[in-house]
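All protein chains but one are shown in place.
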Amino acid sequence: MAINLKELSKQGDFLTSGHRACAGCGPAIALRQALLAAGKDTVVANATGCMEVVTTIFPYTAWKVPWIHSLFENAAATISGVEAAYKALKRKGKISKDINFIAFGGDGGTYDIGLQALSGTMERGHNILYICYDNEAYMNTGIQRSGATPYGAHTTTSPAGKKIPGKTQWRKDLTEIIAAHDIPYVAQATISEWRDYMGKVQKALSIKGPKFINVLAPCQLGWYYKSEDTIKIANLAFRTRFWPLYEVENGVHRITKEPKKAVPVEEWLKLQGRFRHLFKDENRKIIEKIQKRVDERWKRLKALEEAGL
Amino acid sequence: MAEKKRGWKELPIGAIIDEAGSSEKFKTGDWREGRKPVLNKDKCTNCLLCWIFCPDSAIIVSNNEMKGFKYDYCKGCGICANQCPIGAIEMVPEEE
Partner (left out) sequence: MKVVAKTANEAMAEAMRQINPDVVAAYPITPSTEIVQIFSRFVADGEVDTEFVPVESEHSAASACTGAAAAGARVMTATSSQGLALMNEVLFVTPALRLPIVICAINRTLSAPINIHCDHSDTMDQRDSGWMQFYVEDSQEAYDSVIQAVRITEEAFLPAIVSADAFILSHSLQRIEMLEDEEVQDFIGEHKTPYSVLDVDNPITVGPLDLQDYYFEHKRGEAEAMRKTPPIIKKVDREFGERFGREYGLIEEYRIKDANKAIVVMGSTAGTAKEVVDTLRQDGEKVGVVKVKAFRPWPREDINKSLEGLEYVAVMDRAEGMNGFGSPLFTEVRSSLYEIDKRPDIYGYVYGLGGRDVKPRDLKKVFDDLKKVESGKKIERVNYLGVRE
């Protein structure tokens, strides 16, 4: 599906100005692009997190589509209830419109505290799209490590200290965890590659059943970079192959956009203050370790694609 | 900017907000820290990359054309200038 910005600009925004996200907020871009792709007839459930907080400070809301927030870990369960209601009311002839159901959660609400509810929702087959805006730490509470935080990153609960150089565990591969649910559509995207991302949103919404998109959404505050670099960093995550853009449609992996030539992961790391300590002499080996892991994961993804798996 | 705060009897049921997009009443333009984007219209090709990357929906587009910035909301992050492929947007110091 072709995304035409000029056409999209005519419909107006569904996430309006006046929200209170930080300047240069990646997640706000992730939400805005998703809604532009989804269009007006969309109902959103939002997990507790930065995006819930900054968009709905009473009495102001930045949302121009129906929106519901209940708690931190239950966005998936909440949207499954909304979707179940829709099905029941449609069956009874009380509603006729076709409606998109989208849940948004950060990596805290999705990888970690909300994983059970998400897994249940995917397994039950609800006709919904869950979008995780992954900024790789608990930013709403002030940059604490999450299951999505990359190896070596400094957060306030995995600080780069005198003895321990930031996070010493690998991030979990949530995209593959959800793909293992054998649902019709799973994808990974990044906000800089908007055409790829918004195309995935539209494709997901055209498919019946549970869908999941994991979109990388850099956080200038928690990744410690200058606010104008959000898109640049989102793009480098893709070009270094740290964050491959691919989809898993009916169980088959396909890389949707491939960097022509892989950029060393170091180029991505060095723009971000959360990795600054890795550039000390004694920590350089951690960068090598990260590069090795990126290469291995890429090889694995390529192998899956080539094998038609 | 300050709305009169309503008493509990005047609020909609269930703590809902029944005015979609009401955040536009809350101006975030004064968050800018000394710099703002300006557009060089002669250079602009209306590719709208600035528009799709703006986290604050603060790029004015009408009739397929980039028309400028909603300074009432622009927080001055600089993404638009950073991403403009032909350098048509520049971050300049705010005039007093």
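Before moving on, here are some points about what is shown:
For clarity, chains are labelled A and B in written order, and residue numbers in each chain start from 1.
The working rule: contacts are C-beta pairs under 8 Å (C-beta built on N, C-alpha and C of every residue); 3 or more make two chains touch, one makes a residue touch a chain.
Computed from a prediction, not measured in an experiment: that's the story for all the values here.
For the options A:43, A:219, A:233 or A:304, the residue in contact with the chain missing from this view is A:43. Only one of A:9, A:78, A:175 or A:190 touches the absent chain when the whole complex is considered: A:78.
Of the candidate positions A:120, A:159, A:184 or A:264, contact with the hidden chain is made by A:120.
Considering the complete assembly, chain A touches the hidden chain via residues 40-43, 45, 52-53, 56-59, 61, 63-71, 73-74, 76-82, 84-89, 91-92, 95, 97, 99, 116-117, 119-121, 123-124.
The chain not shown here touches chain B at positions 5-9, 11, 13-18, 20.
The definition used in the following text is that only the chains that are shown with their structure count from here on.
We define each chain's centre as the mean of its Cα atoms; on that basis chain A and chain B are separated by 23 Å.
Those residues of chain B that touch chain A in the shared complex are 3, 6, 15, 17, 19-28, 31-32, 46-49, 51-58, 61, 64, 70, 72-73, 75-79, 81-83, 91. Residue ranges on chain A touching chain B, taken from their complex, read 5-6, 8-9, 13, 15-26, 28-29, 32-33, 36, 55-65, 191-192, 194, 220, 226-232.
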